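Left out: one protein chain. Kept in place: all the others.
Order of writing sets the chain letters: A and B. Residues in each chain are counted from 1.
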Amino acid sequence: MRGRAAASRRQAGRALILVASIALVGVILLQILRAAGEIQVGFANWRPVLYAYVVWAIALGAGQVLMHGERGRRALFVLPAVLFTVAVVIFPTLFGFYIASLDWNLSATSGPRFNNFHNFVELFNDPDYWNALTNMLFYVVAVLVEYAIAFGLALLLTAEIRARKFFRLAFLLPFMLSPVAVSWMIGKSIFEYRFGPASNFMRFLGWRTPAVFAHAWTARIGIEVMAGWVAIPFIMILLLAGLQALPKEVQEAAQVDGASAWQSFWRVTFPLMLPVSITALLIRIIFQLKLADIVINVTGGGPGGATDTVSSYIYRVYSDRSNVGYGTALAMFYLVMIIIFLTVMLRLANRWTRNLT
Amino acid sequence: MKVGDYNNIIAGQQTSRRRLLQGAAGLGAAAVGGGFGAFSSARAAGTPSADEMALRKAILKVPGVGKGSPTDADWQKVGELCLGPTKARVKPGEFKGVQLTFMGLNNQNLHDFLFRGFLKPWETYTGAKISWIDVAQADYSPRLQQAIATGTIDFDLLEMGAPFEGEVCGKGLTSEMPEEVKQQIDVTDLVNYLKPPVGTWEGKTYRVTIDGDCHTINYRTDVFSDPDLTKAWKSAGNSAPWGNPRTWQQVQKVTKFLAGKQVAGKDVYGYLDAPKPWGGFGFYFLASRATAYVKYPGEKAWLFDVDTMKPRVNSAGWVRAIQDVVDALPSEPPNQINADPNTTGFQQFLAGTGSLVSWWGDIGQNANTSDSSVVGDVIGFDILPGSDDVFNHTTGKWETLSSGPNFAPNMAYLGWGVYVMSRVNGDSAKHKAAWSAAAHLGGKDLSIWTVMYPSGFQVHRQSHFNIQEWLDAGYDKAYITNYLASQSNSYNHPNVAIEPRIPGIFQYYSLAEDELAKIFAGKVGAQKGADNIAAAWEKLTDQLGREKQIALYKASLGI
Partner (left out) sequence: MASVMSQGRTSASRHHLRRTGGQFLVYAALITWTCVCLFPLFWTVTTSLKSARDVTQGHLIPWIDFQPTWKGWRSLGLSPDTIFNLSDPREEFLGRFANSVIIAGGASCLALLLGSLAAYGLSRFRYKFGPMHNSDILFFFISQLILPPVVLALPFLVLYRELDLLDTRFGLVLVYTLTVLPIVVWIMRDQFNAIPIELDEAALVDGLSAWGVFLRIVLPIALPGMVAAFILSLVLTWNEYFFAALLTASSAKTLPVMVASQTGSQGIDWWSMAALSTAAIAPLVIMGILLERYIVKGLATGAGK
């Protein structure tokens, strides 16, 4: 009896998904035919496809439950997020790869032309792109410094201190200022050569011409200081949370053993903090790899490309020069490189974590 | 107390406004009777009518020069005072129910906000409703380009610069200006260089001009009359008297001389270059240094060869201009490599650093009327410096002209205009409303106000050169005479360098900026860098379609 009920439920589920899928495909086909000018019926825009997709997604979820029972219900946790993400990115991603294969300058009278993936050949001979990529090495390594500072701050905040709430909030505030405001109020005002308080402070310290953004290395560091100023609170909060989650007994045990604070940190705290650290670093590195606003506003990539980032370079190609085919190709190549880089890093980090703990 | 004062002021303003409106109504009546356009253009050459004079005088008192930046209450008042021509053509409430969308810049709450203020009384009178798309300067060009490419144009009126005409008007996206509007805004009053072909495309007129643009040189009169510097200059062995330089050769000399000198206890510098890229706009500033070297009298082309679009940017003349920047940078402020034109004009020059800068007319306009100016009226103006010799591209030789130094003012950007998009063409009410709004913004009387106060718009009509009006508004006579002369002498110079209005012109500039940044940072030499620019430009021309570019280039030069 129960077996038959289960079988009929499974069939109902399968049927539901099938019907919904057919409906979705039908609506899409209808719109494609209409867009191609083959038929006149259909909808004025693609919004109904969106609705059909939502209906299909619900049917898919319900079908899972009908077909797989408890296992299906568990799938419902992840399905909405996955389906949502797929829905929003699938078209832009596919269209993006298509654009990347075109010779397309928005000002060109001839419009887009397929150019045999010549864009991907060209980027290997583009010194500006490789210059920007080299700069990214610096910016990514600098994230480790941000991480060290953030870790230190998080440790300070877990020490026994007064006014903890005040310090916690104060340390969080820089994260809230928008990048545009950071570029102007800090980069172009506090660091302003003539009247900026930071410049005056550096003069006080003995640098007579504190033209931070006029020399390659100081400019790079200046940009990183601003990027870090905003991002450190983000890392700090994640680490702080991890620290407070550590079992107290472990730390106390280490101290009873007579280990110095330094030793107990490296032997106990740090390894336990690795999973949180990896999450924080991963997210932060991804954001750093897209660093653009501050660079565009403060240095424009200068002096002589010293602070240029891949994102700010792509911005110039894609937006300032409307060379969308090549710009997209640059970004897609970057995407693939980053995915490979991150996969390797995550593998290594996982192995390292397993060895340490 | 304070509030009371304020209310009194407002009340005073309102009574005077009422009086003025009577004047404006009278003007409207005259227009209905005799045909306003003819009336107005007849006046353009001669003296304006008494009513018109009174109106203009009243406008210019809002809020008065030296009283700080105008606010949106002021803009609305000006807009209301200038409604006469609209009232003569549109019945009250005639556009009720019409919805228009306007896309323009939000530039420090000017441009679009200015238009909002001017158009508010127009909306009240006509019944139309305008919604606004404000774009930041950096987003403007991509926003426009991408909207065109993806077919997402969502505006009926557009504020746009002449260099984009190739991409917009050339694609048939704008609506042709009706004859009536031409009369309403009196196109014959425009200064010569802004008359067709500027604003037109394939013989049709599209643009309501609201701005004129050229680079002039701005200098500090106090520095160039400083007695100590005069002495130092003489004892340095210079035979020429100390004063503002008239040629780029002198600019270089003065800049090197001023490095390390002080006036009133403050470091004083000479010329301010803008080496940092600025979304393509930075190239204009190199061009201003180059035109005197490369714009050969009688030859129209100076950026590309006419028949082949072969770039001239790596010719001896251009390379000399680039080398000048490289040579001058060590004598400029230590952070100069990171200065864009925004910095040189407003953070440096108007704030008191540097004594020479090429810029658009904004500098003179802002020095006395904007809150962001510190220097006040110790500024003098002149057309861009000339050069003792000029590079003749045909012979490939430097020549010294018998007439003296070669001057070639750079008509950079050719100014902003208001355009009506062709998507209103199908709807006659919308079409009329859109053109009425554009014409209101381009009105002759309104324009005298925008060119006197901070607006981002500079003199662009012959009627703007009536010095008495500027004096009435509160300008200093010597100052304004000097300012207007620099503008007028640039516009009307026989050897002006006119910018090519070809599609993608800003892409050429942006590519050049990237290479120039490397030259200025000392990574490549001037000649090698210029060759790189030329190569990148050739590639771009091929991508955009060489034949078409050549044809449009010729058309834009009027050949």
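The rule is short, and it goes like this: a residue touches a chain if its C-beta (ideal position, glycine included) is under 8 Å from a C-beta of that chain, and two chains touch if they have at least 3 such contacts.
The structure presented is a predicted model; accordingly, all values stated were derived computationally and were not measured.
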item	value
Sole contact to the chain not displayed, among A:V89, A:V145 or A:V344	A:V89
Residue of A:G13, A:G63, A:G242 or A:G300 in touch with the missing chain, whole complex considered	A:G242
Touch criterion as defined above, residue of A:A5, A:V41, A:L137 or A:L169 at the omitted chain	A:L169
Residues in chain A touching the chain absent from view	45-47, 49-50, 70, 73-78, 80-82, 84-85, 88-89, 91-93, 95-96, 99, 152-153, 156, 159, 161, 165, 167-182, 184-186, 188-190, 192, 194-197, 200, 229, 233-234, 237-238, 240-248, 275-276, 279, 282-283, 286-287, 289-290, 292-293, 310-311, 314-315, 318-319, 324, 327-328, 330-332, 334-335, 338-339, 342-343, 346
For chain B, the residues touching the chain missing from this view	2-3, 6, 71-73, 76, 101, 103, 105-111, 113, 116-117, 131-139, 142-143, 146-147, 149-152, 154-155, 281, 342, 345-347, 350-352, 360, 362, 366, 370-374, 454, 456
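To be clear about the criterion, only the chains that are shown with their structure count from here on.
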item	value
Geometric centre distance via CA averages, chain B-chain A, whole Å	41
Complex interface listing, chain B residues touching chain A	138-139, 141-142, 145-146, 148-149, 167, 275-280, 333-338, 340, 347, 351, 353, 503-504, 506-507, 510-511, 514, 517-518, 520-523, 540, 543-545, 548
Chain A - residues contacting chain B, complex	103, 105-110, 128, 188, 192-194, 209, 211-214, 216, 219, 296, 299-306, 316, 318-324
